[in-house]
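In this view, the complex is presented without one of its protein chains, the others remaining in place.
Entry: chain A
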Amino acid sequence: MKPRQKRMALIGAGVALLVGAVALVLNTFNDNMVFFYSPTQVAAKEAPQGRTFRIGGMVQEGSLQRGEDGTSVKFVVTDTAHTLTVAYKGALPDLFKEGKGVVAQGKLDESGLFTASEVLAKHDENYMPPEAAHALEQAKKAQSTVVQ
C-alpha cells in the first residue's frame, strides 16, 4: 500500500466511523429531535407528561372559536387520526387559518385540554398563485359533492 492509498483508506475509515457514530447518537436522541408531537402521539401518551411541549397538526375546519374578550381562542388540532383541543390567549400569526398547519407550545391538563402559551403557523411546501389555489379548492368541492 502506497502512503497515498493509506491516507485515503484512513480518511475513508474515519468518515465511515464518524457517520456511524452520528447515526447512533441521532437515533438515540430521536425523541428530543422532534420539534412537535402529533395528536396521535399525544393520544398514545408519547408526549412528555407534566411539562411544556409542542403539538403540531392541522387546524380543523370550522373548529375556531373566539372568546368574548376578543383575545382568547379555542381550536382543534388534528392529524386526521386524532384531535386535540387547544386554548390560547393572544394574537394569532397572520397565516393561522383553518385547514392549515399549526404548531402550539403549552401544557396538557388532565381533562385533555392543551393550554398554549405560543402559537406558530406552519407553512407547507406548496407555492402557487391565488388563482391556482382557488381552482384547486373548486375542484375539491366539486369532487366532494360527487362523492356525496
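FYI, contacts are C-beta pairs under 8 Å (C-beta built on N, C-alpha and C of every residue); 3 or more make two chains touch, one makes a residue touch a chain; residues count from 1.
The criterion applied here is as follows: contacts and distances are computed from a predicted model.
Chemist: Leaving aside the chains on screen, match the unshown one to its UniProt name from "NADH-quinone oxidoreductase subunit N", "Phenylpropionate dioxygenase, large terminal subunit", "ABC transporter ATP-binding protein" or "Heme exporter protein C".
Modeler: Going by its UniProt entry, the chain not pictured is "Heme exporter protein C".
Chemist: What residues on chain A make contact with the chain left out of this view?
Modeler: These residues touch the chain not displayed: 4, 7-8, 11, 14-15, 18-19, 22, 26, 30, 33-38, 56, 92-97, 100, 103, 118-134.
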